[in-house]
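With one protein chain removed, the remaining protein chains of the complex are shown where they sit.
Letters A, B and C name the chains as they come in the text, with residue numbers starting at 1 for each one.
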Amino acid sequence: MATAVIAPERENYLNQEYGIKSWLLTVDHKRIALLYLVSITFFFFIGGFFALLIRLELLTPAGDLVQADTYNKLFTMHGQVMVFFFLIPSIPAVLGNFLVPLMIGARDLAFPRINLLSWYLYIIAGILMLHCMLTGGVDTGWTFYTPFSTAFSNTKVIEAGLAIFISGFSSILTGLNFVVTIHRMRAPGMTWNRLPLFIWAHYATSIIQLLGTPVIAVTLVLVVLERALHLGIFDPTRGGDPLLFQHLFWFYSHPAVYIMILPSMGVVTEIVPCFSRKRIFGYNFVAMSSIAIAVFGFLVWAHHMFVAGISLYSALIFSALSYLVAVPSAIKVFNWTATMYKGSIRFSTPMLYAFGFIGLFTMGGLTGLFLAALGIDVHVTDTYFVIAHFHYIMVGGAVMGYLGGMHFWWPKISGRMYPESLGRFSALIVFLGFNLTFFPQFILGYLGMPRRYWQYPPEFQVLNVLSTAGSTILAVGYLLPMVYFLWSMRYGKLAPANPWGASGLEWTTTSPPPTFNFEHTPVVDWEAYDYENIPAPEEARVAG
Amino acid sequence: MFDTFPLWPARASTTAGSVDALFIFLVTLSAMVSAAVFTMIVVFAVRYRRRRGVAAEQIEGSTALEVTWSVIPLFIFVVIFVWGAVIYFKERTPPRGATEVYVVAKQWMWKLQHEEGQREINELHVPVGRDVKMILTSQDVIHSFYVPAFRIKQDVLPGRYTTAWFHPTKAGIYHLFCAEYCGTQHSGMIGQVVVLEPAQYEAWLSGGGASGSMASNGQNMFQQLGCSTCHRFDTQGRGPNLVGLFGKPVQLEDGRVVTADENYIRESILTPGAKIVSGFKPIMPVFQGLVSEEQLNALVAYVKSLSQSPTGAAGGPTVVPSGAPPQEPKVQ
Amino acid sequence: MSEHIVPLKTNVAVWLTLLVLTGVTAGVAFIDLGPFNTVVALVIATCKALLVVLVFMHVKYASEKLIKVVVISALFFLLLLLGLSLADYTTRLL
Partner (left out) sequence: MPDSPVAVEHHEPMLQHHFADMEQQRQASSLGMWLFLATEVMFFGGMFCAYLIYRYWYFADFATASKSLDITLGTVNTAVLICSSLTVVLAVRAAQLGKRQSQVVYLALTLVLGLAFLGIKGIEWTSKFKEHHVPGASFHFEGSVPGHPDQPVDQQHAQIFFSLYFAMTGMHALHMVIGVGIFSYLLYCAWKGRYTPEYHTPLENSGLYWHFVDIIWIYLFPLLYLIDRKK
């Protein structure tokens, strides 16, 4: 194979300087992205380890692997670590940090030092969370429902609350950085409708991060105050209302699920056009649907509380609004599918992950319609149906999108190509393992198995055994990419500037890019996704 | 080991039928939409896979298509919303005249008490074919009363009543779960709902060690705690006349009008200062902490029995207010 | 620099208005207006806040509209939180 002769190792952001200090005190958005990559991967495997323990416990109806309290701590910390320390930062902090300046032709984010502060806040929160987990953990569920969390739990609720409070600010600062960068630092000619839709998705995500996260910050402050000073804000025996906590908590936590899924949608919206060699279908609708998801996401939070005791009429209002928020997601799915029409589709690893994403996200979104229907929600909320629904969106959607994005931009990040066949194999394993893990849980949910159960009636065992089997396959599927990504850092083929023939400013600079991203500030005079005048990569080099 | 391997929950109540109908409709709808999307992806992937010399044809998009696949889902969603809301509305409005069961949830057990007085722990015996309304409260944290076979679930909040109801249609033994995480033994806080044929139910009822119906227990508490000194049944007592109070609107001192439901009676017993009936002085002592949940339930049952028409009392002996003839009470 | 320098007179005028409004809102509280006491207090507070935002924080003179959009959207989402949670509390038959 004619490998393009790569000039001797040019100076780029990786080899510009070495040493711990050059990494820990860097203000280069690309290095901060790698710092985030390492730290969230660490937390991803901790959360995954907890998940495996939970699944092992649920192999048998009786509670015979761990005690009840330990199991309660396992699912609580699985939830908290995965939500606050992996899903929310994953794509924005890693791919977003790396690519937002590159895609809009800027030299760096608007506030590089604040970007580093955001990582340090994340690390401080992470260390506090690790300390909390190692010295006793917390057993309130990731939702911290009162009055259990404020009055009845004797675990380290204050410490976990403070850790998540600090990680919230890391998320706010990332959002703030992105909004200002996208508004103020676009290269000349990069108008709003020439922006890659990855940028639109991150713009919408940042709106939610900015306007939602402070509310959970203040709620956690009130919980910590109530627990430390025995106030009565959420304690019903002292005049407080536990439902007020749920309102304030879900006001953030529902938009937070859109923080987790929107970036993955952005990633898929970049991958599908590239591997179909086609312009995205309906650019404006896809862009506007991201913003619509961000705004409508704030209208629907009480659909988590239909049986919690809220009034009948407000339940009707929130159910209707929840159907409103489903429409933009449907638009996106249809547009991705329509993009493939009359394309020239290649089945590289990123595209396989994109197929997986569209399929699983469609099923996740449709089961969301079940949960928004009031009659069905009464039966299936707080059961494994809900667990399956949000894992289809989070693991099937967000994590698939994250892995797809990692494969798609890995040549740009590391300057090396990952092994293609291994990549496809891991995509297949993840898809199979995922479905085997979570589809049985839909049936379990409708059968009525409640969530967070340490032991369960024997008739649910078969489906739980299937789910546990699937989880082991899924674990292997996730380990594979980490292995061959590390392997490719050393032995992977050197990556050219644009291995996929993709459109976007990040592919016009070298791989890996120089510290200041571009030799000369680019001037954009072409429309987004103009694949008609980008040559597809020669067949020879990219197998199949 | 896998003796039973059900794939569909038992259907043992009227709401179960309607919930299943909507569920099956949604499953078929989702299956169709998913099938459509998946087949389209597979067909496009195969039909338009990369072939030498065949370039992709750029398509900008079509607003007409975008509008159609926004508006059509919206219509379908409206249909689903209305259908779900109708079921929910029925589930949240218990029918009149249902037999009442007072449920007290406590960290990791269910204490149930029938109107006729039977007390049960983690078990509920109900006859087929009669509406059962549950009045739920919790002594500590939030629990959730969940019977999958009846498709009903209702969070049980400490400090107030929540209600749920069902109409059992099939005899049998069904699971009772706690569905809201409540601590260590959350998964141990389970029980059984035993639906009996009416004949068997009467046998069980008589066999049970009923120490007098809740209303009669409530009446004893009413005398014991001295409520009858102020709440007399002729009209000039220092407290409002409670006969015929339940379910009626009550005019408050600060102008608001509230309906006297279970929560109003409970709040008026525990924290009387919250809502003062107009024309009365706030002299009622606070009973918060002096009355246990069971005693409170008995008092509420007694006050409710005062307003049931003398003949219509469901099952329990009719309680004729002592002394005063039951003339039409003047409700302010 | 580029953006507009607010004349001293305007600043002092706004300052005095704010002080007067503070006095007014404290004084009005003692007059019995029934339910309107709260409404009046909030209206006065909103006027004061608007004065501070428009004049003291240069939003009126700022050239680009983006700052106004940020301010309005922050208030919109705040009212969303207050309004929709009130939807539950006002219709809850406690």
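Assume a contact is a pair of C-beta atoms (placed from the backbone, for glycine too) under 8 Å apart; a residue touches a chain by one contact, two chains touch by 3 or more.
In this text the structure is predicted, and so the values were computed from the model without any measurement.
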item: In the full complex, displayed partners of the excluded chain; value: A, B, C
item: Touch with the omitted chain, as defined above, among A:Leu14, A:Leu210, A:Val333 or A:Leu366; value: A:Leu210
item: Full-complex contact with the absent chain, from A:Leu24, A:Val38 or A:Val218; value: A:Val218
item: Contacts of subunit B with the absent chain, listed as residue ranges; value: 253-254, 271, 273-274, 276, 281-283
item: Where the unshown chain meets subunit C, residue by residue; value: 1-2, 5-6, 8, 11-12, 15, 18-19, 22-23, 25-26, 29-33, 37-38, 41-42, 44-45, 48-49, 52-53, 56-57, 64, 66-67, 70-71, 73-75, 77-78, 81-82, 85-86, 89-90
item: Interface residues of subunit A (partner: the chain not displayed); value: 106-112, 114, 172, 176-177, 179-181, 183-185, 188, 210-215, 217-219, 221-222, 225-226, 229-233, 238-241, 244, 247-248, 251, 516, 518-521, 523
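Keep this in mind: only the chains that are shown with their structure count from here on.
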item: Length of the line joining the C-alpha centres of subunit A and subunit C, rounded to whole Å; value: 37
item: Centre-of-Cα separation between subunit C and subunit B, whole angstrom; value: 43
item: Where subunit C touches two or more other chains at once, by residue number; value: 93
item: Multi-partner residues of subunit B (at least 2 other chains); value: 160
item: Residue ranges of subunit B touching subunit A (in the complex, touch as defined); value: 1-9, 15, 18-19, 22-23, 26, 29-30, 33-34, 37-38, 40-41, 44-45, 48-52, 54-63, 65-66, 69-70, 73-74, 77-78, 80-81, 83-89, 91-93, 107, 140-142, 144, 146, 148-149, 151-155, 157-160, 162, 175, 177-188, 190
item: Interface residues, subunit B side, partner subunit C - complex; value: 160, 259, 261, 263, 267
item: Partner subunit C, residues of subunit A touching it in the complex; value: 183, 207, 211, 215, 243-244, 247, 251, 298-299, 301-302, 310-314, 317-318
